[in-house]
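Only one protein chain is missing from this complex, and each of the others stays in its spot.
And then chain A:
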Amino acid sequence: MDFNQPATENPADRQRVLGKSTPRIDGPLKTTGTAPYAYERHDVAEGQLVGYPLGSAIAKGRIVSMDTSEAEAAPGVQAVIRTTDMDVLGKFQMNVVPLFGGPEILHYHQAIALVVADSFEEARAATALIRVEYDEDETDGFDLAARREAALEQEGEIEQEVGDFETAFAEAAVTLDETYTTPAESHAMMEPHATIALWEGEGNLSVWTSNQMVAWNVQGLCDVFGLNKENVHVDSPFIGGGFGVKLFVRADAVLAALGSRETGRPVKVALPRPMIANNTTHRAETIQRIRIGANEDGTITAIGHDGMSETQPGGRGENCTAQTPVFYAGPNRLIVNRLVDMYLPEANAMRAPGEASGLMALEIAMDEMAEKLGMDPVEFRAINDTQVDPGDPEKAFSERHFVECLRQGAERFGWADRNQEPGSRREGMWLIGHGMAGGYRGAPSTTSAARVRLQPDGTAIVETDMTDIGTGSYTIIAQTAAEMLGLGVDKVEVRLGDSSFPVSAGSGGQWGASSSTAGTYAACVKLREEIARRLGNDDASALEFADGKVTTGDRTVPLTEIASDGEIVAEDTINFGDFREKFILATFAAHFVEVAVHVGTGETRVRRMLAVCDAGRILNPLSARSQVIGGMVMGIGAALMEELAVDTGRGFFANHDLAGYEVPVHADIHEQEVVFLDTEDATSTPLKAKGVGELGLCGIAAAVANAHYNATGVRIRDYPLTLDKVLDRLPTI
């Protein structure tokens, strides 16, 4: 199905199942421990061996020698795979650093060997017996701040240049020129990367893995090993969190495949938790200079955002200026992005790449600017709203209700009663502050296919290689098919994550929900056409599907009867047409936060948070809300605690486990409220829906930071807002 014009009224509009809060259909499996994650699939292949990886102890250089003799002789060891025994393996285009092969070291904990043994204990013990000798290269260092000055002398990449920024900024009545930093962050999903691989014959590879993008994973394995797609099978039905770190093939799959190729047996590999932060990817550290100029009335006249991030050579770093070209109005604009090459582990996508860290800076800047103008920060944002691309006014937002988010949020939160004077409201030992911020995240959708199989018993099965990384895909796909076929959700079985199924959009970039449900819709439309044909009616849209029956004219037939001779199968793909390129598709949020900061210790508690979201039609309010509150939790982490600490001497992240890299726990999370505006975006998909999985994280950290300032009167521009940064500037007890 080609989606070539805005959606008009269609069967998905009935909203009998879609749009209703629906508990996850995979919930009973997840809550009883019966949902199978990658490492747990004892049943898929007999005689599984266990692989344990070894990571490089240097950041940059090469291996001079690797002595594995003791490891090979250790009890239970079946094979030792060494990077030095092979040329560098191929690389999927989205990976920046090759995952294995050859003596070159490009980052710390790069995989350099795998010990395959009968048991985990034996493999782990033997790995510790490997002796490695390195030649370490001198590099330009790992300290972004120290390299900033030199980097500023290089030409950056201009993302947007409109009008004459420098002049407008120089002439503006009120200006702000500040620099903000965001640290490197780790996805820290709860399920470590894990794969069971079985290599058979000359090049048939099956992997049971944990990956967000099944088709990319197939392609990645083909690129790494020079295989044909027909010979690679990937299965990833349950994924214990990804947040971007499981978008592409990673070392677990490559190592497991190598181990299986070597031993002829299935091999399973999980990355040890302490290896994940440095072996895999992270969100890049950024330094962002923001300049805003405005008239006395608050109208922005000039906006400049100069972002800088670290990356492996050839990588993409963190595009922290992503939102700035279009989020606020202003006739003069200069937006620049700079990459600083560094041999830290690979910087790559983490939940809302770009906007998450960009808004951490921009939305503090907006708060500071509002203060300089003596304006309510809600009002300041509202008057600088834009309905078109400020750099290309011909290009409008398909739907943008940001101002409504702001207004509703202010109303519901009780913004009028906020603390107005920074550092002035106190409850006992606690300083109380209120803050807000805007949220923005693009809403892409992309080609996605599905197959629907109507069963003789009147139930339906949906198959697509889409993944559910906690996003609720199983359930919204079931809801879509149920809506389209007039069934209850309990009459739809959804099968995901298998590369033998039609290729979906996969889970990433907030495109999964909108794309995969549109693909399911397309397949269901096709199934409805086939049913219409069988009923002798050319016009499928004249059919009414309800309660397991289909009605045409005055005839009502149960679906069981229609499929009584055997299942009816329909498969289709949604393709998104060019007409959408005339628009910007995006999602918006307004975040409001109340914090309490302890006047003695500087400890910060987020007491209350509210997000008002504009994300098109919400398919399942229950799981959509969970996505948003989950993003908000991650935003509290970004604001208050998360930081991959760089050992700038040796070039690695020092706090590379869940004890050192702190993420929010139960004690950090208090009241959370989410409101979805009742909007539809007909330009987005036939279901008029947009993604919401990343929006919750966008802007929230700045809202916390602004509330922290409002509580303490101390403005911190370096995330995270740990208590050491505020302790000596707090008011007297």
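We adopt the following convention: a residue touches a chain if its C-beta (ideal position, glycine included) is under 8 Å from a C-beta of that chain, and two chains touch if they have at least 3 such contacts; residues count from 1.
Note that contacts and distances are computed from a predicted model.
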UniProt protein name of the chain not shown, from "Lactate utilization protein", "Aldehyde dehydrogenase iron-sulfur subunit", "Carbohydrate ABC transporter membrane protein 1, CUT1 family" or "Cytochrome P450": "Aldehyde dehydrogenase iron-sulfur subunit"
Sole residue of A:P183, A:G220 or A:G240 that reaches the chain not shown, by the stated touch rule: A:G240
Candidates A:A12, A:I58, A:L559 or A:I574 - the one touching the absent chain: A:I58
Absent-chain contact - pick from A:I669, A:A682 or A:L723: A:I669
Which residue of A:L29, A:V44, A:L152 or A:L723 touches the chain not shown here: A:L29
Option from A:A145, A:A173, A:M190 or A:A542 whose C-beta touches the chain left out: A:M190
Sole contact to the chain not displayed, among A:T83, A:T127, A:T520 or A:N710: A:T127
Hidden partner chain, residues of chain A it touches: 23-24, 26-37, 39-40, 42, 54-55, 57-58, 60-61, 64, 70, 109, 119-122, 125, 127-140, 187-192, 238-243, 270, 272-275, 278, 313-314, 341, 469-472, 622-623, 625-627, 629-634, 656-659, 663-672
